[in-house]
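Then we have chain A:
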Amino acid sequence: MQELDKDYASSFVKYSIVAVIILLALVLYLIYPYLLALLQLLFSNPSAILNTTLFKLLIFPGLIYVSIVALIAEWVERKLVARIQVRVGPFYVGGWEGLLQPIADLFKLITKEIIIPKHADKNIFILSPVLAFIVGALPIIVIPYSPTYVIWDYQFGLLLYFAILAFYPLVVLLAAWSSNNKYSFIGGLRALYQQASYEVPLFLAALPAVMLAGSFSLTAIASAQAKVWFILFAPLSAIVFFAGMMAELERIPFDMPEADSELVSGWTTEYSGIAWGLFQFGAYVKLLAYSGFFVTIFLGGWQGPAILPPLFWSLLKVSIVVLILLSVRGFFPRIRIDQLVRAGWGRLIPICILNIVIIALLQPYIVSILR
Partner candidate 1 sequence: MNELSVYIIASVIFLAIGVYGIIAKRNAIRILFAIEIVINAANLNIAAFARYGSLALSQAQAIAIFVIGIAAAEAAVGLAIIIQAFRLRGKINVDEMNEMKE
Partner candidate 2 sequence: MDFIVPIILIIFSSIAAILSLESRSLVYGAVSLAIFFLGLSLFFFYLGLTYLAIFQVAVYVGAIAVLIMFTVMVVGEGQRRKRSVPLLAMGLLGGAIILASFLMGISYFFSLPNPSMQPSFTLVSLARYVMDNYGLILFILALLLTSAAYGAVALARREVEETA
């Protein structure tokens, strides 16, 4: 086993700084015309930059916003669950109550070595965290935070959302299989059963919103809730969607694939360093995407009293849903895998269908209320 010497660390830092500078120069050279156009736009009309697609993709409902919220959500989760469990949570790092703990964790994960098991399939092993992050982060392009703050106002936004989320069991299966570890494969199969069983209740629970709004576009669904939110007409579907959301995100109480006391870390056991970090980060980004979706379908998106801007209301609602999702972790025990699968197929689907039938019967009256 070779020892890590100071020369290795310093040369690594030097080479990485040089590589980052070269990469930045290359990127700047490639995007120079667009950057020039963007800067001209900024100096002539400063607020128009907020409406360009690049800004929306990169900064506001896009990459940087999602990353920052994922980091904050990690800190909030650890503090909240700790207080529920009568302990303190992260405490030392950062000035006040461990605020910089997620950044310290990120730094630690980046500098850790990625250990690839000897007989693991290298290509798929390296590919699956990246794919998990992409599939988890892609649905944020259709979620509207206000009538103008949506990256792509697609006509079939809801369908695209579900099509992207149908990818995730594939990624889980690839990640679990490529670890070449019997127990992580069992964890991956459990994750597959769980996520595949709760996809159908999720699709069915989102259907009343489409029936009431008359369109698959998420901005149209959010705009149709100007007078009454859809959760009042479809409470059963909202509950089923919430439960399905928790199951798809593998949060406690649907924690079976990652049962800490049984399967070490479930299907991500063999991943270390930034590969595991990408899985966790992708889980928080998926949490944000799902919460945004829940708010858009059931809680009215950006609708609220006109005193405050619509953006504030949508951010408030998303934060409340995220907080509820994070705090549930401290309250419930874990559900067994057979109870989980039986609940997904046998109990949640009839509830969804009941709600769809009720909405279908009452639709003319509801639509006249909404108009």
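The working rule: a contact is a pair of C-beta atoms (placed from the backbone, for glycine too) under 8 Å apart; a residue touches a chain by one contact, two chains touch by 3 or more; residues count from 1.
With respect to how the candidates were assembled, all candidates are chains of the complex that A comes from, given by their letters.
This is a predicted model, so every value here is computed, not measured.
Among the candidates 1 or 2, the one that touches chain A within this complex is 2. Chain A makes touch with candidate 2 in their complex at residues 121, 124, 155-156, 159-160, 162-164, 166-167, 169-170, 173-174, 177, 185, 189, 192, 196, 199, 214-216.
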